[in-house]
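Here's the structure we're looking at; comments come further down.
A single protein chain has been removed from this complex, and every other one stays in its place.
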Amino acid sequence: MTIFRLFSRFAPAWLAALLIVLALPAQAVVRDVYSFDTEGKQQRYQTMTAELRCPKCQNQNIADSNSPISEDMRDEVYRMMTNGASDVDIMDSLVGRFGEFIRYKPLVEKRTLLLWATPAISVLGGLLIVGGIVLRSRRNNQIDSELSAEERARVEKIMDGHNGKSDSQA
Amino acid sequence: MKRVLLFLPLLVALALGVLLFSGIGKDPTKLESALVGKAMPEFALEDLHRPEVQVSQQVFQGEPRLLNVWGTWCPSCRDEHADLMWLAKNEGVPIVGLNYKDQRAEAKAWLERLGDPYSTSIYDPKGSLGFDLGVYGAPETFVIGADGTVLHRHVGVVNKQVWEETLRPLLNQAGGQY
Partner (left out) sequence: MMYPELGQFALILALLLAVLLAVVPLVGSVTGRDSLQAFARPLTAGMFVFVAVAFGILTYAFLTDDFSVAYVANNSNSLLPWYFKFSAVWGGHEGSLLLWILMLAGWTLAVAVFSQRLPTVMVSQVLSVLGIVCVGFLLFIVMTSNPFERILPNIPADGADLNPLLQDFGLIIHPPMLYMGYVGFSVAFAFAIAALINGRLDAAWARWSRPWTTVAWAFLTIGVALGSWWAYYELGWGGWWFWDPVENASLLPWLSGTALMHSLAVTEKRGVFKSWTVLLAIVTFALSLLGTFLVRSGVLTSVHAFASDPERGTFLLVLLAITVIGSLILYAVRAPTVHVRARYGSMSREIFLLLNNVMLVSATLLVAVGTLYPLVLDSLDMGKLSIGEPFFNLTFTPLAIAAGLLMGVGIFSRWKKTDAGWLARKLLWPLALSILISAAAIVGYGEFKLMAFLGIFTAVWVAVATCWDLLDKSNSRKGRMHGLKRQSRSYYGMVLGHLGLAMTIAGATVVSNYGIERDVRMESGDVATVGDYQFVFTDIGQRQGANFTAQYGGFDVLLDGRKVAELHPEKRQYSVGMNVMTEADIDAGFTRDIFVAIGERISDNAWAIRLQYKPLIRWLWLGAFIMALGGFLAVSDKRYRIRERATEPKAKPADSGSLVANPVMTSVTKPVITSEARS
């Protein structure tokens, strides 16, 4: 759409350029360094290279790293993907050579169960505690509302004394 | 009960302390090989000195050997070279050399100048065998068993200490007499 607008505005210039260009070897469409036939594969490639850790520099994924081994690994991912291999196959093939270290997303297995379960355990545990606090508060409310006004005053006085002591005690 | 709960953070901190303490001094950049226990990957590459000769994984059959990955572009390889020579000549250890991502002419000249500790030298200009072995940076030295099984990978230079502590015991475990 954009090219079309450009084209019509500068038609004479384009015609001249066209003639010049035809005289030169054909200019290819700009290609990705690693180009795939489908958008889906392109996405898979980007995701996968972001999930693989460079074993040499160790703190970059192979998409970002300039080291030779990362380049080799990117080439291998590209080669296998264009040959139709699945994500799991490609991962397994690379992990089989370089070890689990290069997986940035650890597998869910026995030794990583605790890792993956951490957020759930933490949130659920926290919610249980909060729930307990709310229940305790409700129970205290109930006890309060069963007292008469005078009794309430007495309780408060006693509790203030107790609280004051407990705050400054060992 | 509540008082006991208050000791929980302390226990967690103590456990963490022990953990972190044990991590000091370890080098996190040295990775174990994923191939330990598996057979040498198959390959067909040229001999460094004689291009007409093909070398394959058969060269590892028969006795336990070391496989040393090196290149003329690697300064640490230069550092460990004298130790490799000592291992090959004095201790009689069979070392197969894998010339990794290098130029044949330069590699040959290097070995002529400095000495050749390798019983066989493989020429891997594209690094394909290196890739299959999971090599990520030279120098690396593998211990290969008599049946061609990968037993261990050492990342970094080989020196007397590495030989005594790691390589020699492994070779002997695999049937060697060093």
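Note that the chains take the letters A and B in the order they are written out, and that residue 1 is the start of every chain.
Please note the rule applied: contacts are C-beta pairs under 8 Å (C-beta built on N, C-alpha and C of every residue); 3 or more make two chains touch, one makes a residue touch a chain.
Only a predicted model underlies this, so the values are computations on that prediction, with no experimental measurement involved.
Enquirer: Of the residues listed, B:Leu14, B:Val53 or B:Ala109, which one is in contact with the missing chain?
Expert: Considering the complete complex, B:Leu14 is the one touching the chain left out.
Enquirer: Looking at the whole complex, which of A:Asp75, A:Asp92 or A:Asp160 touches the chain that is not displayed?
Expert: Residue touching the chain left out of view: A:Asp160.
Enquirer: Spell out the interface residues on chain B facing the chain that's missing from view.
Expert: Residue positions of chain B that touch the missing chain: 2-3, 6-7, 9-10, 13-14, 16-17, 19-29, 31-32.
Enquirer: Using the document's contact rule, name the residues of chain A that touch the chain not shown here.
Expert: So the residues of chain A touching the unseen chain are 2, 5-6, 27, 30-34, 46, 50-51, 53, 58-61, 63-64, 66, 71, 99-106, 111-112, 114-116, 118-119, 122-123, 126-127, 129-130, 133-134, 136-138, 140-141, 144-145, 149, 152-153, 156-157, 159-160, 162-164, 166-170.
Throughout what follows, only the chains that are shown with their structure count from here on.
Enquirer: In whole angstrom, what separates the CA-based centres of chain A and chain B?
Expert: 35
Enquirer: What part of chain A is in contact with chain B in the complex they form?
Expert: Residues of chain A touching chain B: 55-56, 58, 68-69, 72, 76, 95-101.
Enquirer: Residues of chain B touching chain A in their complex?
Expert: That would be residues 28-29, 31-35, 101, 127, 131-137 of chain B.
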